[in-house]
Structure formats: structure tokens, C-alpha cells
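Only a single protein chain was left out; the remaining protein chains are all shown in position.
So, chain A:
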Amino acid sequence: MAAPIKRTVLGVARGWRRFEGPWPRSLGSRSLALAAAPSSSGSPWRLMGALCLQRPPLVSKPLTPLQEEMAALLQQIEIERSLYSDHELRALDEAQQLEKRKSDLYEEEDERNILLAQDLEDMWEQKFLQFKPGARITEADEKNDQTSLHRKLDRNLILLIKEKLGDQDLWMLPQAEWQPGETLRQTAERSLANLSASDPAESRSSGL
């Protein structure tokens, strides 16, 4: 029976992946781990309630080459099928006028300071370059610092704790032993409270 239980445990831990929260972390569901150590009360099982605490992705995944090509193609098709916008019409008119002036060789007495559509576009480009968006690959990624929350922003991160189980040190979900009179959800919340570094107010729990 030991092998099927292990499979169940792993399957269950894999299976609970519901997440939420505008919060940096969210409390996922509970998983039930059946430990085979017999207790003195007569039942052969010790119930543990585990906690799946997740940090949902803040940033979208980078596009694959096929997705990039498709995105570019869709953009092209959209431009081809659209009408000219006001800005584009203005740019076309100004281009025509410039051509006429060059071909006529008519010298203007005073240079008019008109803001061309091209100048506007350059200004917008400059403004865009001045803005520095947040980095998608953070410092924690580069240092490979596994204790910070601000790393791997495009993935779903789950909290693991190194605990001694018998002789071995294992990376497991934070667990707490179930006490009679409480539900498994309360057991999981208790194990969240026991984690010294966490602030329970930051996480939002969903009972899945």
C-alpha cells in the first residue's frame, strides 16, 4: 500500500493548482498526505494538512518564434485592411507638398516653422525611449537567489520547506498535523501561521 499512497500524495500535490489574488502570494488548496506511522489512538493513519502557497506570474511568458511570426503577420494584415488615420493623411499631404516644393524649386523667403507629422513621430519616439519599464528578468534571476519572491516572474512559484522525514531531508510542502475538531482547511491555515517569515494578511485563501 505504500507505493500507491506515495503516488496519491504526489498526484494530489501536483493536482492542486488553484490560485488567486491581487496579492503577491496566494494560498492554494489543501493536499492530504497520509503518513503510515501508527498512532496510539488505534487508527493506523496520521493526518497531516499541507499548504500550497503560490506566487502567481506577474509577467507573461516570452513568445515562441512561431508566435512572434504570427503576431507580426496579424499586425501587417490589420494595417493593410484598415483606413488611413488622421495622422497618416496629414503625413501623406505633407510629403506631397514637400515633393511639389522640391520640383518647383520655389524658394521660400522665410522658413515656416510648421510641425510636420514626421517631427511629431520623432518626438514620440524620444519620449518612449526615455521611459524605463520594469525588468522582466530580475536581479534575483541573475544571482539565482531562491529565497526572493521577485524571481521568475513568468512562472507560478510554490513554497517548499526542507524538513526531516525519518533519516532524509526532503523539500516538502509546509505541513501541520491535523488536530481533532478542526477542518483540513484550518490545519493548512495553521501551518501558514507557523511559517515565521510569512505575513498571513498578504495572502488570499481559496478553499479548493
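FYI, a residue touches a chain if its C-beta (ideal position, glycine included) is under 8 Å from a C-beta of that chain, and two chains touch if they have at least 3 such contacts; residues count from 1.
Operating definition for what follows: contacts and distances are computed from a predicted model.
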item: Complex member absent from the view - protein name from UniProt, among "Radical S-adenosyl methionine domain-containing protein", "Ribosome production factor 1", "Large ribosomal subunit protein mL40" or "AP complex subunit sigma"; value: "Large ribosomal subunit protein mL40"
item: Those residues of chain A which, in the complete complex, touch the missing chain; value: 8, 11-12, 14-17, 19-22, 30-32, 34, 45, 47, 56-60, 66, 69-70, 73, 80, 82-84, 89, 132-136, 138, 150, 153-154, 178, 183-185, 205-208
